[in-house]
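This is the structure I have questions about; it appears just below.
All protein chains of the complex are present and in place, except for one that has been dropped.
Right, subunit A next:
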């Protein structure tokens, strides 16, 4: 049986955003992102990570917190065409949101820096 090996955080990966609960890294060489969260490391491309963020932010936390049935203790997040799946508790979802939101703010900031500092002066 083939055993899947978790992706390693090699030197090509730069830290994008870190919280107490996890970290997101980016590799320019592999053009991929590593998400270190909930005791695992998973590789995503940027589109998958965007979909993951949408999925995590679309969970109704208020409903989850007030519903007393056992099925709402955890939320299963699985994305189509993506091999990773997360089973998260309410607290983990809040932490994951913080991590993902922070990473996407950094992506936006990087985008502004790329445009304002690098692109324009090069061709000016």
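Quick note on the criterion: a contact is a pair of C-beta atoms (placed from the backbone, for glycine too) under 8 Å apart; a residue touches a chain by one contact, two chains touch by 3 or more; residues count from 1.
Please note the rule applied: contacts and distances are computed from a predicted model.
K.L.:
Given the options "Ferritin", "Carbohydrate ABC transporter permease", "Formate dehydrogenase subunit beta" or "Hydrogenase", which would UniProt use as the protein name of the unshown chain?
P.N.:
Going by UniProt, the chain not displayed is called "Ferritin".
K.L.:
Check each of A:10, A:60 or A:110 against the chain that is not shown and name the one that touches it.
P.N.:
For the chain that is not drawn, the touching residue is A:110.
K.L.:
Could you please point out the subunit A residues that touch the chain left off the display?
P.N.:
14, 16, 26, 28, 31, 33, 45-47, 50-51, 104, 107, 110-111, 114-115
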